[in-house]
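After this line comes chain A, so read on.
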Amino acid sequence: MVEILLDLLLALALILTAAAALLSQDLFRAIVVFIAFGLLMAVCWVRLQAPDIALAEAAIGAGLTGVLLLDAVSHFRRGRGTDSVVEEERG
Partner candidate 1 sequence: MSNWLMAGLLFTPLALATVSLLLGFRQGRALSWLGMLLQLLVSVGLWWLVRHEGGFYYTLAGWDAPLGIELRVDGLVVTFLLLTTLVASGCGIHAGFYLEPDRPWQRYFWPLYWFLWAGLNTVWMGGDLFNLYVGLELITLSAVGLVALGGQAEALRAALRYLLAALLGSLAYLLGVALVYGQFGTLSLADVAGQVRVSEHALLMRPALVLMLVGLALKTALFPLHGWLPPAHGIAKSPVSALLSALVVKASFYIAARVWLEAGVAVASQWMAQLLGVLGAVAIIWGSWLALCQPRLKQVVAYSSVAQIGYLFLLFPLTFGVEASVSLHAQQGITLQVISHALAKAAMFLAAGNLILAVGSNRVEALAGVSHFLPFSLFSFGLAGVSLMGLPPSGGFAAKWMLLQASMASGQWWWIMVLAGGGLLSAAYVFRIYKASFLERDEQDHFYHPDRRLEVAAMLLALASLGVGVSGSQVLSVMAMPFEEVQ
Partner candidate 2 sequence: MSTPLLYALTGAVLWGIGLMGLIGLRHLLRKLLALNLIGSATFLILVGLAQHHNGPDPVPQALVLTGIVVSIAATALGVVLIRRYFHLTGRTELESEVPEAGRDEEGHSG
């Protein structure tokens, strides 16, 4: 019973973080939420008795993808020289 509840909560959290990662106005925050999504996915894989995927998801899915995207965002923030930077999307 407790396990089912845990699974339901986890599934709900996955959906919410996914939606939040896409809807967030701030790109930096969106990516942080996406990393959280990746970590939740790793927990999910543990629940699905797939520890290999959990390890890979935490290291690659959340860790490296997250760092890669964060690095790109900070690159955008720094801008390219004196050019005006189109950082955030509109709407």
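Here, contacts are C-beta pairs under 8 Å (C-beta built on N, C-alpha and C of every residue); 3 or more make two chains touch, one makes a residue touch a chain; residues count from 1.
How were these candidates chosen? In short, all candidates are chains of the complex that A comes from, given by their letters.
Computed from a predicted structure; not experimentally measured.
A.B. asks: Spot the contact partner of chain A in this complex among 1 or 2.
C.D. replies: 2
A.B. asks: Name, in rising order, each residue of chain A that touches candidate 2 in their complex.
C.D. replies: Going through chain A, the ones touching candidate 2 are 3-4, 7-8, 11, 14-15, 18-19, 21-22, 27, 30-31, 34, 37-38, 41, 44-45, 47-50, 52-53, 56-57, 60-61, 64-65, 68-69, 72-73, 75-76, 79-80, 83-91.
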